[in-house]
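Please read the structure below before turning to the comments.
Excluded from the complex is one protein chain; the other protein chains are retained at their positions.
We just call them A and B in the order they show up, numbering each chain from 1.
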């Protein structure tokens, strides 16, 4: 992790515009605020371009997408591309229905994401690779490195494949992140909020690969820290402590040995 | 309670599809995850049938229903009926407006729910019985047994009437549940999440009446357990501990005397 990336976010409080799913809006907003960003969430086509003009980054997440929201996503994405601000695309549940697959194809035809972030099943689906999925969750095994690289080359973006080990493909490199905690998969929207945190890190002045590595490492350390809190007894009490931890410094999260990460 | 019903849910992590209200989506998703199910939430008509194909149960909740969402509810419900998976219908606030009454009538003409779950005012409204209501809450008294039985026969479904004593009508039997805690009525969506928990239990291999009794008993015990936590001082701190408790075993919730329930 590069602690200066986290610090830059907190110095600049980047405005991250979200067209995201209804389940996670409150959690993503609170998590991003804790981390040091400033969330905006709106889905009206008529203000999509205006919002992009004031934003520093954009998150597109199709978790509860409706047909009549797609145009606003595309308009926001195109405006972000024109302005040159980073775009994180989260193809939630894309393997679950043909509707979602078509939506993602439409978005990818018109918007160039900086990063596509998903679980193995979602990223595999984008490149028609074969990984077992179930609902919006990925349950199978597969050659995730290959899938990440294939998707990265096909869409000319960085790729984040979340899992027990997160795989990042960016700038022709494959790197891995091992921080994290199983309780993250017991709360809804942990992957979605990671997209917001990554978007905030992408507004800093570092290479994408380093920004993503720092976002994922920090996020996982925050989860580990929260899970160690003595009062945490399950996913319900984990959640507030995890949001707290997102506001801490890298040093606070791992006892000061941040240089080694 | 039959602890094996809870255990089966946790072994199978049933995928419960929700077309539910915007207020409770995050809470319902987190509560169901803690309990052992896997939530999916989506309202687009174009994927309603596809989602039903991968789901193990369906929750329809009209708490914030829009006219243009009704078709997706009906499509999801019909697909669930065809597939033979359980459907929980929650007629939130049906007594409050004629719009909601018409919506529920349209849904009930086309979808056969496994269970209709509501407070006394809501269930009474479905059978045109007279119970005092206020907004989306039921405040009056009435012969709830009669109303539950009448609704069950009229719609050929099981009925759950939530209240200080919950009334279950299923398989020509009336049974009661006394577990629970007043703090449940101080948090929004406690009834809605109960629908999700019941839906998960309905995917197990037991009679409906036993599934519902176990769902309600467990849910109430989890609330009692959370309310006993020393740090809980009100509805805000109750909520995370309640979600924790939903992840516990029946034995953890009542100190091991589970057989007696």
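To be clear about the criterion, a residue touches a chain if its C-beta (ideal position, glycine included) is under 8 Å from a C-beta of that chain, and two chains touch if they have at least 3 such contacts.
What you are looking at is a predicted structure, and each value in this text was computed from that prediction instead of being measured.
Chemist: Looking at A:63, A:93, A:220 or A:240, which makes contact with the chain not pictured?
Modeler: A:240
Chemist: Can you list where chain B touches the absent chain?
Modeler: 21-27, 63-67, 93, 96-100, 134-137, 186-189, 231, 233-237, 239-240
Chemist: Kindly note down the residues of chain A that lie in touch with the hidden chain.
Modeler: Residues 15, 22, 25-26, 29-30, 33-34, 38-47, 50-51, 54-55, 231, 239-248 of chain A touch the chain absent from view.
Note that only the chains that are shown with their structure count from here on.
Chemist: Can you compute the centre-to-centre distance for chain A and chain B, using the mean CA position of each chain? Integer Å is fine.
Modeler: Taking the average C-alpha coordinate of chain A and of chain B, the gap between them is 32 Å.
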